[in-house]
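To keep things clear, I will list the structure first and then write my remarks on it.
Only a single protein chain was left out; the remaining protein chains are all shown in position.
Letters are used for the chains, namely A, B and C, taken in the order the chains are written, and counting of residues starts over at 1 for each.
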Amino acid sequence: SGSPATGTASGKGDGTPRRGGRLRAAFAGGGASETLDPHLGNLFADAARSKALFDKLADYGADLAAVPRLAEKWEPNAGLDRWTVTLRQAEFHDGKPVTAADVLYSYRRIADPEKAYRARASLEPVDLKASRATGERTVEFVLKRPTAEFPNVIAAFGTYIVQDGATAFDRDPVGSGPFRFVSFTPGRSTVLRRNDTHWDGAPHLDELEFVVANEESARINALLGGQIEYAHELNPATGRAHEKAGGIEIVRLRNSAMQAFAMKTDRPPFDDPRVREAFFLIADRQELVDGALSGAGEQGNDLFGKGYEYYADELPQRTQDIGRARSLLKQAGAQDLKVTLDTSSVAAGFTEAAGIFRDQAARAGVTVDVRMGSKDSYWKDILDSGTLCCYRSGAMPIESHISQRLLTDSTTNATKWQDKTFDTLYQQAQSTKDRTARAALYGRMQRQLYTEGGFLVWGFGDWILGTARNLRGVAREAPANTLDWARFDKVWLA
Amino acid sequence: MNGMRSWIARRLLLGAVQTAAVVLLVFALTEALPGDAAVAFAGDQPDPQRIAAVREAMGLDRPAHERLADWVLGLLHGDFGTSLTSGRPVAGFLADGFGPTLLLAAVTVLLLVPVGVGLGVLAARHEGRFTDRLISSATLGVYAVPEFALGALLVSVFALRLGWFPPTAVGYGTGLLAHPAVLVLPVLVLLARPVCSLARLVRAGMIEALAAPYTAHAERYGIPGARVRYAHALPNALAPATQQLARTVDWLLCGVIVVEALYVIPGLGTVLMNAVADRDIPVVQGLAVVFGLATVVLNLGADLVTHRLAPRSGVAA
Amino acid sequence: MNRLRRYGPGAAVVAIPLGLALAGPFLAGEPSARAASFTLGGGHRLGTDFVGRDVVHQVLLGGRPVVLVALAATALAYLVALPLGLISALTHRRWLEEVLMRPPDVLLAVPSLLMILLVAAAFPPGPVGLALLVAFVSIPDAARIVRAAAAEAASRPAVEALRMQGESWWRIAVGYVGRSILRTLAADAGIRLTGVLYLVATAAFLGIGVAPDAADWAVMVDRNRTGLLIQPWAVVVPALLIVALTMGGNLLVDAALQHRTPPRKGRRP
Partner (left out) sequence: MKPPMEQPMNENPVLASVTALTVEVDGRALVDRVSLRIRPGTVTALVGASGSGKTTTGLALLGEYPAGARVTGEVTVHGTRIGYVPQHPAAVLNPARRTGALLHDMARRQVRDLPRPQRRTAARQRVTEALADAQLDASAGVLGRYPHQLSGGQQQRVVLAQALLLGARVIVADEPTTGQDALTKRRIVDQLAAVAARGIAVLLLSHDLDVVRELADEVLVMRGGRVVEQGPAHRILDGPTHPWTKELLAEPRTLPYADPGRTGEELLTVDGLTARHRTAGRRAPVLNVDRLTLRRGECLAVVGRSGSGKTTLARCLAGLHRDHTGQILLDGTALPRSLRDRSREQLAAVQYVFQDARAAFDEHRPVLDQVARTAVRLRGAGHREATEEARRTLTDLGLDDALVRRAPGGLSGGELQRAALARALLARPRVLVCDEITSGLDPVTRRSLLDLLATLIRRPGGPGVVLITHDLDTAAPATRLAVLDGGHIVEQGTREQILTAPRHPFTAALLAASRRWGAAVRP
């Protein structure tokens, strides 16, 4: 068993794993209102903790393709609207086996319309009323429509399997994950201990402690001072400072965060594709990557999912062309264009990118007025209002990106991209069983987005981790949110 | 003490009104902030349906005044309500955050008062001369360095290079008192600014007081220099400094966000930051009560001292 | 002869930041092209800042707003706090004092973070609005200090005598009481000025007043902090300028006030 798709022991020369020890990992956290409910989690810290305590049916590999976890295998029917999932033999921390009933309970809990758990949107294709357990360890999922990408659904963020009937998690959460619960102080620390009977092999560590440190400098200082062994989410500048110094190990998880400007395609001035194209041409992506991400990333090509499965990397890299941008704007009758660019300190690099883009746009005669918004309500605010905003996205399959953001009925369609043919292509892809044929369809959709879409994707940021030199086995190719990211059952302290 | 007592009683009554005003104001401010707990909860998945469901689950669909009234009713029974985001009682949040905050504040104040006052008096004694200039420049210089920079500097020198103190309080949990070394650096950063403001105000008042005839008189009569300065001259210089001290203690009690973040000390400032970010109004309100009361009490205390230091005020025509 | 000794140090220290603030914008010239953020060398004498701009250029531009906004905000705060504190120190009507001083107390208890957040969200103001906001936040504090310092002076027989003469409130309050507490006011204002600077920077980050990437020393210090380890100049230089401004300014004021005290033995009982 195991995770076939990703090479876990990535670091060459990490040596043979050593058993024992306590790993302390620092994350930015949610403060005193944190909970251990795996379905409630929103933050990276929540995700990492849930991953240690619980398991999902599947998870994402480094290319964001689903890899089986608790699910041993999955089989669709011919119409792709019924999927049978077989569970592997696994047990919860209290010794009870993981059963089909637990899976259905967990999914129904997530989908509870009253509760509005984050993963509910991901489970939307599943008709949970009709789905049923066909055996102790087999579940038949009935889908509302053909869904070729069903494995993405069961690998989605937050779709953890809890025990049938479980409601409270803060006291004594029981999962099937590689670590068992020891103690939890919201906003401060969570202590876990090795689950010797985990189906994927027992972790090397004896104990795992998650500590909360919201300030980046605190995380790096604690790491440098030997108070922790794993610091999540560091600044590019910090990364550069310590990469060569040698005191600690800097790990860059590539392609973790898409950075973009989102243009609302349904309203002036961006309802005119020429204006959108002009904006594509205004951006000097390298300058943005260097300035806003401090060089820690790669240029984007106005498409989501660089390096992921189905990514259209045959499309030529777009570069700045102010002259052409000017003429396109002129054609569109928007020479002295003034737009407001919404930004906020909600994500690293946002305000920087906005400032840099403002200066770039000025060269094409476009006046960009940067407006700082509240970071707490930013995503909601930019969803419907404004015309241009900073946008970013964590890793997810390209299919999920499309279904959540680019269909007419998508719930978080920040570019207001509503295109009948595009929708049709998507549905077509979902009912296509053949992978190559599906890939071709995704390619067509991406080409359309490349020429006239609303996302000006200018870069992909690295996710930077700091680890102690004696921490081994940390995956280096897993974008944030994928299986091997923040995975502590395969690391060890040398 | 009749007049004084009634004055204190009135101030306390006013204090209750003020605290209520603080709570109302904070409630209004948090309500007026864009987004609510549901929006904050939704984060980068602002699916409108989901937000609506969360809103309903949290009871945010009820009108604001109703929620406030409920909360106030609860408060009258000593119940601070429950957090919207976690569903846990707010009182627990306050209790958890209060320990570290109180500890930091207490240690800081214990050091601040002697150092600030001492430096101020020393500078005043040598007004215009080298010592004065040295003290003034040093305190002002430290004052003008932003907290994070000072914090970073202290950590890199004393924690990372020399290894004298731990760089952060990560992993010490609530047992800060058991590890005094953890407190050294945060307290130093916390001291940096108040020491300057206190010393400057003491210096200003002290220059006048030292030049006053009553000080010369005490000196003339053989009272030892230190006693003249601290027991006879200082009381005349202390009123503004007391107000400043009250503000400092208030600031320390209401959470010192930068230092808490820098050294990972989960105090009230962190609780407030998170609660505001989450729009967790009951928690924010609970904090408002605590902060309001702290401010009222501290201001009252400072005013009492001011009054005591200028005994003629109130009698004068 | 003595003048140089007295004013020399303060003037020397404050000259650099003040000179830069005044002349900087004229010396700055056109901005050079952006480079990668937090780099050293490459034609940038002090390296680049968090968005890859030349630090020297930013430093030259960044003094004026700092000096202007901080001065304006401090002055504004005192414009309100001074009368407030003096009225309440000079009145014998308790209720008037309560009416004047209790409401600002409420403001003191409201976390300033919340205040700034709200203003940032509700009506993002320009630099003028920022100065107003920062002044507004400082009023209660300053008023209390004024009140406390003035309490003793306001109850002296000299004030009674002035009243006896039918002297106007302003003359009593500003001409006598204000003058008596000048040193304390100067000490408080001198420090407040610096406090205000950083409040401006915090506010900028939240979107109030100046742009988050504005050329402003305090904003530079705040925003370049992430690069402290690889490109310290972007933080150190503006921070040192602010330190010099604070230190020099206060030392100058100290020196100016020095002669106001008669020599120790000069006062007659």
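A few comments on the model shown:
Keep this in mind: contacts are C-beta pairs under 8 Å (C-beta built on N, C-alpha and C of every residue); 3 or more make two chains touch, one makes a residue touch a chain.
What you are looking at is a predicted structure, and each value in this text was computed from that prediction instead of being measured.
The chain that is not displayed touches the following shown chains in the complete assembly: B, C.
Among B:Asn236, B:Thr270, B:Gln285 or B:Asn299, only B:Asn236 touches the chain that is left out of the view.
Checked against the full complex, the one of B:Pro48, B:Gly163, B:Pro180 or B:Pro213 touching the unshown chain is B:Pro213. Panel shows chain C; residues 92, 152, 156-158, 160-168, 175-176, 179, 262-263, 265-269 of it touch the chain omitted from the view. By the touch rule set out above, chain B reaches the unshown chain at residues 1-5, 213-218, 220-224, 227, 231-232, 235-236, 309-312, 315, 317.
FYI, only the chains that are shown with their structure count from here on.
Contacts between chains leave no pair untouched here, as each chain touches all the others.
Set side by side, the interfaces A-B and A-C show unequal numbers of C-beta pairs in contact, with more at A-B. Between the CA-based centres of chain B and chain C the separation comes to 20 Å, rounded to the whole angstrom. Work out the mean CA point of chain A and of chain C, and you get 45 Å between them. Residues of chain A found to touch two or more other chains are 217, 373-374.
Shared interface positions of chain C, i.e. residues touching 2 or more other chains, are given as 117, 121, 225. Those residues of chain C that touch chain A in the complex are listed here as 34-38, 50-52, 117, 120-121, 124, 205-207, 211-213, 225-227, 229-231.
Against chain C, the residues of chain B that register as touching in their complex are 7, 14, 18-19, 21-22, 25-26, 29-30, 32-34, 127-128, 132-133, 136-137, 140-141, 143-146, 148-149, 152, 196-197, 200-201, 203-205, 207-208, 210-213, 216-217, 236, 239-240, 242-244, 247, 250, 254-255, 257, 272-273, 276, 284, 287-288, 291-292, 294-296, 299, 302, 306-307, 309-310, 312-317.
Of all residues in chain B, only 33-35, 39-51, 53-54, 56-57, 83, 85-88, 93, 96-97, 148, 151-152, 155, 159-160, 166-168, 170-171, 173-174, 261-264, 266, 270-271, 273-280, 283 touch chain A in the complex they form.
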